[in-house]
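Just one protein chain is left out here, and the rest sit where they should.
Let's turn to subunit A:
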């Protein structure tokens, strides 16, 4: 029995896409508090404004992150959502689940919370949506004891790391993104749960330059798979593509007749470095000119594969616009081996180098990309103990305002103006 009339939301039960309204109504039959979610959202649809109060500091003992407090500003009307805190549960790498695990986790959420979720939050966590304050500790107790699972991050800490599904089901991943993500998540539990940074810090792990987890756009520390030898070519498969026996781009364009596959037009001419050509019926690549953009491999996945000497590029400093405008991550380490064999020791060393510096010089609520902007890339490169290389920039600077250190200039900066005036009248 509906507890509130929701004529506006009911409109969202129409149409072919799955309706969250229908779904919440179904949940409300089991947990009547969910009627109040609908009731309050309906009121927002009427008022065209949110009815959630600002913030509210709640959490579980010993953790500074993992729970986001939220209270209704109309609790008398909608007591079921008076407290509506978010619980962030750290997702397993790549977001694979056994139904056994997922059912148990959902049963736990039915027991302690609203029964509504986001699968998943934008950063990657399992978001359990809507918990009363007094239920937080019991939920956390059961989560750790019964499920062997833990909260993710929120606030000025290391946010829950995330990865593309990598080698688990993709032929292009140049390192084990799942293991890297899991290992570093375990290694940095303290940093995930206890905010100690100027602001949030995100790791993301993508297996190749297609970047399915948006590491380059969204993470302070992006590990993006790449290779440094030659693209592996199966010339027999190239011929099959040319003959039209294998669908181009893995069949991704099958919904429209784009005409017969044309390797010159669709692969060679679209190569951004123009490093490919045909010799007879063989595809040739000048790999020394290749920037590993992935286009040719995307179009002919059965004929072309990333090279065998694989690793990753590390880019740093991405963020959305708040505050200083959006930034993509900047290429800092062009190539590094990423391996569980050394427990990712070389990656950890870079992370800690950045953190040590950023925790000292970063301002309150300043993402590392903004700190990098403020001090400048040359300073950041020095902080990282790196030699500047052309790969760090798109192009060299076009202004001549170079900061020279005193010790770099013959005779230093101190001069005698009287001696100068003896030779040059004012």
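Here, a contact is a pair of C-beta atoms (placed from the backbone, for glycine too) under 8 Å apart; a residue touches a chain by one contact, two chains touch by 3 or more; residues count from 1.
The rule is short, and it goes like this: contacts and distances are computed from a predicted model.
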UniProt protein name of the chain not shown, from "Dissimilatory sulfite reductase beta subunit", "Tyrosinase family protein", "Efflux ABC transporter" or "Chemotaxis protein CheW": "Dissimilatory sulfite reductase beta subunit"
Chain not shown: contacting residue from A:5, A:289, A:309 or A:324: A:324
Which residue of A:19, A:133 or A:230 touches the chain not shown here: A:19
Residue touching the undisplayed chain, where the options are A:239, A:284 or A:302: A:302
